[in-house]
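With one protein chain removed, the remaining protein chains of the complex are shown where they sit.
After this line comes chain A, so read on.
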Amino acid sequence: MKFLTTNFIQCAVKGCQSSDSSFPLKYEECELVAETQEFKPEFLVHMLEKINWSALVQVARDLGNDNLPTEKPELDPIMEDDVLILKDLHNLLVETNILNGKMICNNCGHIYFIKNSIPNFLLPPHLCN
């Protein structure tokens, strides 16, 4: 599961769907792997518009990366300095994969597992409604 995906998933429990604390999930015991991917600066700039930055910072911290600025950067792929930052973001968002690990809901405490890069959100019967 790509790091970027963490910005688009949250607890699947009905009661947590509209709770602010069910997003982002809390990431624990994660095993990361880097996978080389084509660098697409335009794609990244547009994804940044859609990204919830504070959630991204929080997940990065869970995974041991404290280097992100607290404010979402405004980047222009024409500017060379910005390209360097975009490359770092590409490396983090697109090339970093969570191979195995746990995701925990900060609202209800439910634990979801990622195995072989695939997150599993199936709920036990008592949490289905």
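For the reader, a short list of remarks on this structure follows.
Here, a contact is a pair of C-beta atoms (placed from the backbone, for glycine too) under 8 Å apart; a residue touches a chain by one contact, two chains touch by 3 or more; residues count from 1.
Everything below uses one rule, namely that contacts and distances are computed from a predicted model.
For the chain that is left out, the UniProt protein name among "GDP-mannose pyrophosphorylase A", "Probable electron transfer flavoprotein subunit beta", "Ubiquitin-related modifier 1" or "tRNA (Carboxymethyluridine(34)-5-O)-methyltransferase" is "tRNA (Carboxymethyluridine(34)-5-O)-methyltransferase". Residues 1-2, 4-5, 8-14, 17-18, 23, 35, 37, 42-43, 46-47, 50, 112, 116-123, 125, 128 are the ones on chain A that touch the missing chain.
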